[in-house]
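Every protein chain of the complex appears in place save one, which is left out.
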Amino acid sequence: MIDYLNILLYVQIALCIFCLYRIIRGPSIADRMVGLDIFGILVVGICAILSITTKRSFILDIGITWIILSFIGTLTLAKYLSGKKLNE
Amino acid sequence: MKGMSIIVKKVTQLLSGIIFLYGIYIITHGHLTPGGGFAGGAIIAGAYILLILAFGSDTIKLKNIEKGSSLTESLAIFIVLLLAVLAFFLGSKIFFANYLPKGQLGEIISAGVIPLYNIFIGIEVAAAIITIFLALIIFKEEITK
Amino acid sequence: MEIISFILICIGILFNLLGCIGLIRLPDVYNRLQSATKCVTLGTCSILLGVLFHFGFNEAGIKAIIAIPLLFFGATVAAHALVKGAYLFGIKLGDKSVKDDYKDVEKS
Partner (left out) sequence: MRYIALFIILFILWLLLSFNFTLTNIAIGVLVSIITTILFGKYFIYGGIKFLQPQRYFWLVVYLFIFIWECIKANFDVAYRVLHPAMPIKPGIVKVKLGIKSDFARMMLANSITMTPGTITVDIIDDYIYVHWIYVSTDNPEEYSQKVSGKFEKYIKKIFE
């Protein structure tokens, strides 16, 4: 069971590369922010799977902390975005 | 600084207290689980930053808050130094020595003076991050006038 | 219990994969946010449920339960703030769009 979970862990890490593609190639600044938001949620999934494969329950604490900080960071970026204009 | 829409305001009212309690949990369990003073202080600062972002405020009120947080930061780092120097006078003759009883393994009151250091470092980091955030906002408000 | 948790984690990673493909393929910001937010949030909730079934009701399982509502509120409100911010920033809707009621409203 642990071996199959390790393979799934590699799949989840590979999904982050899609988000990195969107962060690097995004045509506008809003696309990069969408990529960053999704990246933060994927890391929570990595923490959850790691807590099973390493049998240590405190890794879930790191996951909850990541949720909170990612939420506040995205709100700050959105606030910055709504105060600017594209062609100025 | 203007506020955000009604959905963000309501969710902020619901979640800010829970985020503050989670920061305190990270600080007080710093010797049992990962985290500690710095990570918990960042989360506590996040609760206040969330309130300021969602509801907005005018410049005069922000300046008052900045004075208070700056004073809190200085007091907290002074108390950490005082706790370190206290070991010097209690007979152990070394800085940062453990002069409290160690307690039971795995309980919340154990590990001597390390939880005290964690608590005051948490307060110091939270006040410092809020001060930096407020300084950036006040600078931007003044530059747009 | 082991089998149920394994199946839940597999379903979650499948949803994550669909969301990330949508993030690459769809044409403009609003549609990308549609695909990515829904699929990735539900997939991560499914993975956390799998963790709950694996550990049972002890301290690890309880933390997985607490994480689910936080993730739900956080992800949806972040998506809403990003959409509004992107519209106020001045990014136009894509070429295929058929209707725009938000254009001539007084925005606050």
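Order of writing sets the chain letters: A, B and C. Residues in each chain are counted from 1.
Methods note: contacts are C-beta pairs under 8 Å (C-beta built on N, C-alpha and C of every residue); 3 or more make two chains touch, one makes a residue touch a chain.
These numbers were taken from a predicted model, which means no experiment stands behind them.
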Using the contact definition given at the top, list the shown chains touched by the missing chain. B, C
Which of B:14, B:75, B:90 or B:135 touches the chain that is not shown? B:14
If the hidden chain were put back, which residues of chain C would touch it? 15, 18, 21-22, 25-27, 30-31, 33-35, 37-39, 41-42, 58-59, 62-63, 66, 72-73, 76-77, 79-80, 83-84, 87, 93-94, 96-102, 105-108
If the missing chain were put back, which residues of chain B would it touch? 5-7, 10-14, 16-18, 20-22, 24-25, 28-29, 47, 51, 107-109
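Rule of thumb we're sticking to: only the chains that are shown with their structure count from here on.
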Please identify the chain lying most centrally, where each chain is represented by the average of its Cα atoms. A
Distance between the centres, which are taken as Cα means, of chain B and chain A, whole angstrom: 25
How big is the gap, in whole Å, between where the Cα atoms of chain A centre and where those of chain C centre? 11
Expressed in whole Å, how far the mean CA point of chain B lies from that of chain C is 31
Residues in chain A with touches to at least two other chains are numbered 61, 64, 68, 75, 79
Taking each residue of chain C in turn, which ones touch at least two of the other chains? 70, 77, 81, 84
Provide the residue numbers of chain C that touch chain B in the complex, in ascending order. 70, 73, 77, 80-81, 84, 108
Contacting residues of chain A [partner chain B, same complex]: 58, 61-62, 64-65, 68-69, 72, 75-76, 79
Would you pull the chain C residues touching chain A in the complex into a rising list? 2, 5-6, 9-10, 12-13, 16-17, 19-21, 23-24, 29, 32-33, 36-37, 40-41, 43-44, 47-48, 50-51, 54-55, 58-60, 63-64, 66-67, 70-71, 74-75, 77-79, 81-82, 84-86, 88-91
